[in-house]
Every structure is written in C-alpha cells, then in structure tokens.
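Only one protein chain is missing; all other protein chains are in place.
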Amino acid sequence: MSDDLFSALKKRLRLFADERDWDQFHSPKNLSMALIAEAAELIEHFQWLTEEESQTLSTEKQAEVEAELADILVYLVRIADKLDVDLLAAVDKKMAINEQKYPIEKARGNAKKYTEYNE
Amino acid sequence: MSDDLFSALKKRLRLFADERDWDQFHSPKNLSMALIAEAAELIEHFQWLTEEESQTLSTEKQAEVEAELADILVYLVRIADKLDVDLLAAVDKKMAINEQKYPIEKARGNAKKYTEYNE
Amino acid sequence: MSDDLFSALKKRLRLFADERDWDQFHSPKNLSMALIAEAAELIEHFQWLTEEESQTLSTEKQAEVEAELADILVYLVRIADKLDVDLLAAVDKKMAINEQKYPIEKARGNAKKYTEYNE
Partner (left out) sequence: MSDDLFSALKKRLRLFADERDWDQFHSPKNLSMALIAEAAELIEHFQWLTEEESQTLSTEKQAEVEAELADILVYLVRIADKLDVDLLAAVDKKMAINEQKYPIEKARGNAKKYTEYNE
C-alpha cells in the first residue's frame, strides 16, 4: 500500500493554506482543536438518533455527514503534514498492535466484554 | 486521484471487526463517539503545551501522537464504510466549496479575520 | 437562586491552582481543551453501550462516571472564573431563550422533529 494519496492531499492542503496566509494559525495544537470541533459536528448529526436510525440517513443528512467526514480528514491530514507523520505507516503500526491486543479467538468469545476492553 | 487506498483500508478494517464479531457495535452513532474520544486523546497531548511546543514534540510524544492520528483515521474510515461514503470524493467536493468560500485575494487581505470566518 | 455555591467553587479551585503554581497554564483556550478531554472520557463510558444500558450502570462504572462529571464541572467553573462569568445568570438567560425557541405546544406536537431542531 502506498501513501501517495496522503502525500498528494498534504500538498494540496498546504498550498490552500499558504495561498491564504493561513499557515500561521495551523499549529498542531490549534489544528487538534479544529479537528475535534469537526468531530463534534458529526456527533450532532447522530446524538438524538437511535443506532439504527444512524445507519440509514436521509439524502440531505447523508450529504451533511459526508461534508463533516471530509472536514475531519482535512484536519487530520493537515496535522500529519505539520508533524511529518506517515499516516499509512501509523495505521499499519496501530493495526499490528490491535491484532496482538485483541486476538480473534479471545475477542469472539468475549463480544460482550467489548464495552470494557475498548474503553 | 484514486481512492483504492481507502477501499483497501475499509476492507481491512471490516475484516478486523468481522473476525472479532464486533460489527454489531459499529453503528455510525457509536463510531462517531469512538472517533471523538480519539480526537480528545490527541487534544490531551497538546492542551498544556504552547502552540510552539506543539510543533516540536519529544520522540516519545511524537510516537503517541502518531498512534492517536492512526486511531482517528481508523474510525473515520470505518464510519465512511458503514455509510458508504467515498472519502476522496467528499474531500474534493469540500475543497471546491472552500475555494469558493475563501477566495485567495479576500483571504490574504483578511488574515486577521480568520478567527471569525472559520468559527 | 443565589450563585454563592459557584462563587465558593471558583475560590476553591483558584486556590488549588495558585498553590501549585498552575495558574500559568489555565488560559481559557487551554481550559476549553481540558474540558472537552473530560467530556470525551464520559463519552468513552457510553460509546459501546445501548441507550438503555447507559441508564443503569454497574457500581464501578457509576463511580467512574461520577468522577468524570466532577472533572467537567471543575473545568467549567474554572473557565467561568477566568472569564468572569456568572454561570447561574448565564443559565437563566439561556433557559429564557430556549423557552421562547421551543414553545411547549409546538415542541410536544413535534417530538419527532426533535432531531432536526436540536442539531
């Protein structure tokens, strides 16, 4: 798997910020705040829905949710750029840890324990 | 730009959840909560740092931050899978909107206004 | 209703911070990050539970949730202190707005619309 896609996204967002002289505002600290604010806009779409309702959204809500997911990805990639993080390598590393932490056999037998060991 | 990468990530995470019988917990509502919880773990790394300090992390903190970014990406891709969202298309759409909303000339001349029109 | 309680809490938390020389870290910006991090710890307790399960917690989880609620209140009062906000007056003001915005008759007849107008 190559991270050309993330490299391209990083460049695109860097250019967007540079052209507007916005790089000065984009410290990792500030970007982490912007990211969580977008994550909260996603939360707002789901907070009064049942879990089931959250799976089948109206066309309008679906479009809004897609825009929130885009915003989250934008800030995520922007932070990764500022801190020089290879997002794909980071996911690979994390998935390897998770596979060790939650072996299939043990996890299957403990689906009900999910709530505890995923806190 | 192709979204083969996101397709591959979606499949990988779907398999991981299926093997553990965890799909039952992964409603978009629940996943949005898990995502914001990870975004908050990122916030915790930066909350008492100055903006400047947040740009040059210790090796240990950098590794922890990379793991948080991976966690956020994992839940983001998982939600996109559950709601059948093409993340790259969503970003393209959002960037087009942002380019219209914040034209370069107007944005440059108003760097100080950034705080207002990005709320 | 008097806000003597909040005044007392403000003083207590101010003293706690001053004694430890921590006031230097407590800008409203930083405190808003600490507050949302605590709100996310609350989220983590509920993210894989059903709504029903979230209403009847085990003794252990109940104690943990109580501690998170306390943490949120602590940072809320601390921000209110730093920005000289009278929390009770703020709630009174907001409740008056909400009463106008969501008149009883209209709200009752539209319980199903709750998800839309509370986003």
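For clarity, chains are labelled A, B and C in written order, and residue numbers in each chain start from 1.
The rule is simple: contacts are C-beta pairs under 8 Å (C-beta built on N, C-alpha and C of every residue); 3 or more make two chains touch, one makes a residue touch a chain.
Predicted model, so just to flag it, every value in this text is computed and none were measured.
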Shown chains touched by the chain that is not drawn here: A, B, C
Decide which residue listed in A:17, A:39 or A:79 touches the omitted chain of the complex. A:39
Determine and list the chain C residues touching the chain excluded from the picture. 1-3, 5-6, 8-9, 12, 16, 19-22, 24-25, 27-30, 32-36, 39-40, 42-43, 45-46, 49-52, 54-55, 57, 62, 65-67, 69-74, 76, 79-80, 82-83, 85, 87-88, 90-91, 93-95, 97-99, 102, 104, 107-108, 111, 114, 118
In the full complex, which residues of chain B touch the absent chain? 32-33, 36, 44-45, 47-51, 114-115, 118-119
For chain A, which residues touch the unseen chain? 25, 30, 33-34, 36-37, 39-41, 43-44, 46-48
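The rule we apply is simple: only the chains that are shown with their structure count from here on.
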Go ahead and note the Å separation of the Cα centroids belonging to chain A and chain C. 25
Gap in Å, rounded to a whole number, between the CA centres of chain B and chain A: 3
Would you please write down the residue numbers of chain A that are in contact with two or more other chains? 32-33, 36, 45, 49-51, 114, 118
